[in-house]
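Read the structure below first, then the notes.
Removed from the display is one protein chain of the complex; every other protein chain stays in position.
Right after this comes subunit A.
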Amino acid sequence: MTDSKYFTTTKKGEIFELKAELNSDKKEKKKEAVKKVIASMTVGKDVSALFPDVVNCMQTDNLELKKLVYLYLMNYAKSQPDMAIMAVNTFVKDCEDPNPLIRALAVRTMGCIRVDKITEYLCEPLRKCLKDEDPYVRKTAAVCVAKLHDINAQLVEDQGFLDTLKDLISDSNPMVVANAVAALSEIAESHPNSNLLDLNPQTINKLLTALNECTEWGQIFILDCLANYTPRDDRESQSICERVTPRLSHANSAVVLSAVKVLMKFMEMLPKDLDYYGTLLKKLAPPLVTLLSAEPELQYVALRNINLIVQKRPEILKHEMKVFFVKYNDPIYVKLEKLDIMIRLASQANIAQVLAELKEYATEVDVDFVRKAVRAIGRCAIKVEQSAERCVSTLLDLIQTKVNYVVQEAIVVIKDIFRKYPNKYESVIATLCENLDSLDEPEARAAMIWIVGEYAERIDNADELLESFLEGFHDESTQVQLQLLTAIVKLFLKKPTETQELVQQVLSLATQDSDNPDLRDRGYIYWRLLSTDPVAAKEVVLAEKPLISEETDLIEPTLLDELICHIGTLASVYHKPPSAFVEGSRGVQHKRLPARAGSGESAESPEVGQSGTSEAPPAVIPSQGDLLGDLLNLDLAPATTTVPSVQPSMQMGAMDLLGGGLDSLMGDESDTLGGDIGGSPSMGAALGAPAAMPAALSNAPAVGGGLGDLFDLGGGVGMPTGFYVAPKTLFLPAMKAKGLEISGTFARRGGIIQMDLSLTNKAMSVMTDFAIQFNRNSFGLAPAGPLQVLTPLTPNQTIDVSLPLGTTGPVMKMEPLNNLQVAVKNNIDVFYFSCQYPLSLLFVEDGKMERQVFLATWKDIPNDNEAQFQIKDVHLNSDAASNKLQGSNIFTIAKRTVDAQDMLYQSIKLTNGIWVLAEMRVQTGNPNYTLSIKCRAPEVSQFVYQCYELVLKN
């Protein structure tokens, strides 16, 4: 038994010698030669020249030799298709052999030879083998169908093998069932729409029965297939779960993880108040913990999956913190993953232990690990307020170690802690300043500069410190340059007298000597701000910053749900959807969690907090009489003269530019501030208040939001269009109003809602004394000023007026929601009409949500509140669409591209504070968009959708 000698033949003329040996008469010599050939093949030598000689050895009773020849054939048949045909006869003959092992071997090998001519001959033997009396042959044949399908899908369909394969699901032998399931699942993946794996309760029952009897690998195939099934209701879901839970005690980790996948998915359908739901949650924790005692590679897979599970259902493992403590000998990849999960599980209850551990880790050897541990301490401070003080002191201890990368990492996280708890820990600044010289990484330098700028008034020598950075300004990275610019401007605003020179210097460095457009633009903006209106500059630059969020690195909710459906697979290891790493279309369809069954809904649906809509009294449409009464009670003073000016009609173009540019710059700045913590506090908020702006820009903030993050989007497609104003429609026909005809439309211009009306006098007499009043409505719309009809309306004359509207009027829910009942009075009579306004009228300019907040909110809103719509026939690409929508204050927060499908995440804020979140899927080349809308007040979804339609189609 010393086969290793075959690896050592490296002399010249080897092929020739082998040829001679292969054609030798002696069986033993032949076999030796074939072994040598295989050894050469293994190490990568090309031995295809020996093809005919090797194939000649195929006709033998020696099974070992036969297997070797088959191995050779599988490797080289493709390169020698004509020669390969020589082997067909032997294959066909072997498929009839009385020995089932040989029959299976032949059909198994034949399926691996990807030569068309051979596959033709394969069909008949395969058909026989699929119905063979021996289960070993059948299970091999089942896989062979998948092989054949991979070579020639059409052939498989034409020959009806798929039906035979489906029949095998009912086979008496569990392994045949398992392999048939595996083959069908694979074939189904390349036919996403076929009903190939027709999973119905009967087949599911068969699979669950086979699950108890087949090999560990078969159990995995079956469980993975089960996970694709969507039960009809919560009862079926529960009964499947009950039959899957025993698998959690299997010794094979893959069986356990696949079972976890099925349970996690089907659990979505169980009502939360069900006892079984709680039982199931409890049952999941122990097996997940047990996975951590497996070999390190499996631990890694398990930890990556647990990371997802903890995000989806934190309650499962919340008491298991200790098992994620890092062991000294864990491989680094296990250590890093454990640390990640520790941060996610940290809470007030366990923070003391966690902190003690993290402190240990911060003294370890591996640099990445230590950095992550230091960062984790900062995360704990932000997450658990009670621990903040201890975390800060721990970080200070670490800074004292003077280990370069520890210090830098600590400074970066301390910056975040300052943000989270303003005016609490600034006493440590002195210690931080001592370490200024040792900082050599941009992120740490930027963080330190931010701290100096932010607390310039408390640091006596802030100007000196910043000046020292300024010396090498052009050698710094952009991140640091931007931060330095802002910090010096902050310093100047705080101590204007001493630092004038410094600010001049930095502004000129940024604007004149830099070729970085971001830096230059920011410099110019500051310069202009400072020179026109320092007070405004103060309000903008030193604006109060929004809080940073507690959780970071959260996976986007839709992606998380998709990954939960992929537990145990590579996708769950990479935390990426399969389309991100799999070529072609196979197996990349998006999977979704099933929707919860109706029964649990009521328990879950949250109280709607701020929304005026759903808390409004039940809709009662008032009778004419009431309306009349309302109107008559009002002081309908003739509005002929008092207010002189008409709203200036705005020129949008130029101002848009300014406003948008400003906004995105500020946004950009705050992004760098937020740094890696991902909280991007929008400075734009400060811009929202027009008073804060210098006069020249006064109109900008209102529309500025419209441009929001033009740069963020990276599209740069062009200017967004403004608010879409529908053409005027007839509100009140002349016939009904004694000759007064009113048509109109609604618009939102620069944050001001306007009702544009055209009044036409079709009567014979002059009309005067116009006044207008609204009935109570869903969003409290009310005229913000009198109806400005300055001159009497003579017969056949038309007057266009714009009526500014406020949203502070009395609220009553209308049906439909956007209905508006209006009364118009003139010298002749009072007339009533009702009209409907587009909901986009109420979308405010600061409706852009922070990414993190968006993620959290999206997760927070129950799935029942999600509504889905189709927008058909839109011929825009996603960038153009998002530009267009931004004109109507529908803000795109993020865009993700997944195999030719763009997902736009958008937020809208209504005047009454309701947030509407939306996900729009745009597929290249498909004019139909899919829109999912989530809102705490689901009533508005329908109308938001109408706005999308309206905006996108015009």
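Please note the rule applied: a residue touches a chain if its C-beta (ideal position, glycine included) is under 8 Å from a C-beta of that chain, and two chains touch if they have at least 3 such contacts; residues count from 1.
Note that in this section contacts and distances are computed from a predicted model.
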| item | value |
| --- | --- |
| Omitted chain, identified by the protein name its UniProt record gives, among "Integrator complex subunit 11", "Mago nashi-like protein", "Origin recognition complex subunit 1" or "AP-2 complex subunit mu-A" | "AP-2 complex subunit mu-A" |
| Which of A:98, A:517 or A:727 contacts the chain that the document leaves out | A:98 |
| Among A:134, A:157, A:769 or A:864, residue touching the chain not depicted | A:134 |
| Hidden partner chain, touching residue among A:90, A:549, A:569 or A:788 | A:569 |
| Residues from subunit A at the interface with the omitted partner, ascending | 1-4, 6-7, 35, 38-39, 42-44, 61-64, 67-68, 70-71, 75, 98-102, 104, 108, 111-112, 114, 134-137, 139-140, 143-144, 146-147, 150, 173-176, 179, 182, 186, 212-217, 220-221, 224, 243, 245-247, 249-254, 256-258, 286-287, 289-290, 293, 295-298, 300-302, 322-323, 325, 327-329, 332-333, 336, 353, 356-357, 360, 363-365, 368, 401-403, 566, 568-574, 578, 581-583, 586-588 |
